[in-house]
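Just passing along the structure, written as structure tokens.
The other protein chains are all here in position, but one chain of the complex has been omitted.
Right after this comes chain A.
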Amino acid sequence: MRDVAVVGFAQRQMEEFDGSPTCVELLVPLFAECYEQTGWTRRDIGFWCSGSSDYLAGRSFSFVQAVDAIGVIPPVNESHVEMDAAWALYEAWLKIQTGEVDTALVYGFGKSSAGVLRRTLSLQLDPYTMTPLWPDTVSLAGLQARAGIDAGLWDERAMAEVANRSLTDAEKNEYAIRKGGSSVEELLARPMYADPLRKHDCAPVTDGAAAIVLAAGDRAREVCDRPAWITGISHYVDPISMGTRDLTRSPSAARAAAAAGTEGVEVAELHAPFSHQELVLKRELGLADDVVVNPSGGALAGNPMFTGGLIRFGEAAKKVWQGDASRVLGHATSGPALQQNIVCTMEGRN
């Protein structure tokens, strides 16, 4: 295996992006930040891979338009996934493993506010037995939250504790769009929204974009004092049916974590768009109590579709660059109620 590291990261998050859903305008300054961090130009990037969806953009081939932000004369080596860009990062990591390229820039973008996000996401469900009912994302998460409450695995207080810690940590995150913790009591006193979920249990609808730069071996060492070397990356998927799996568990997350190897992790950035999902993930990933979870505030502070996961990877890598941690973990999820999961562990080396 080639040694591959995260050496660049840039992001933008906002409640409502006043611009085209192709997001070219958002991506240009993000790429510029990545070039500045690495000292590279676009010609130093061996492979480009994006994560986005036409269902969010409301137009076809929106990812092709986004390529304008790269500039493609001479032509570039480029690919796309209709998933969170964390999976685009997986593809880029594989591409580097093949030896064909040494560097990659991974990006994602999405203007969730252009439509009704929780409704649009019904289209990722079973088209015969689910989509015609338009079960929205919040409702499916609510069914999962209730299942855990009924089983005695967590309660509303435990969910509020996750939200309070996230919103408190988010105060230090300039990109967070929801921030400001108070107290568990105060959060519990707020009204129910989608019983058993309160609004702070649900990630805010977020527009945004993000980019991560990967590099192999010496190319990484040339541009970064302390690269975040990828020590394991793996993804798995559970059945899409809500009825045939135990909603309080996430076997795919557990398998991804086992394959990536989570030993010694000090900081974990978990992509949990609903507060109870962080509790599921902590259990499935086998994280010890002293692991710092979501110091960025996590998805409850901002969750741009198609980058909410990639941003977790970037936030975790930053902890290595800054010397705050030696072993970190980034996680991303996709699909209904934690159906698909990817785990990436990274480490700093002295």
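Note that a contact is a pair of C-beta atoms (placed from the backbone, for glycine too) under 8 Å apart; a residue touches a chain by one contact, two chains touch by 3 or more; residues count from 1.
Throughout what follows, contacts and distances are computed from a predicted model.
Per its UniProt entry, the chain excluded from the display bears the name "OB-fold domain-containing protein", taken from "Monovalent cation/H+ antiporter subunit D", "NADH-quinone oxidoreductase subunit F", "Peptide/nickel transport system permease protein" or "OB-fold domain-containing protein". From the options A:C49, A:A92, A:A147 or A:V291, the residue with contact to the unseen chain in the full assembly is A:A147.
Of A:V6, A:V67, A:I230 or A:M346, it is A:V67 that touches the chain left out of the display.
Annotation: of A:Q97, A:T129, A:S183 or A:Q322, A:T129 touches the absent chain (contact as defined above). Across A:D155, A:E171 or A:D195, the single residue that touches the chain missing here is A:D195.
In the full complex, chain A touches the hidden chain at residues 18-22, 24-25, 27-28, 31, 42, 55, 58-59, 67-73, 111, 114-116, 118-120, 122-123, 127-136, 138-147, 150, 192-197, 239, 241-244, 247.
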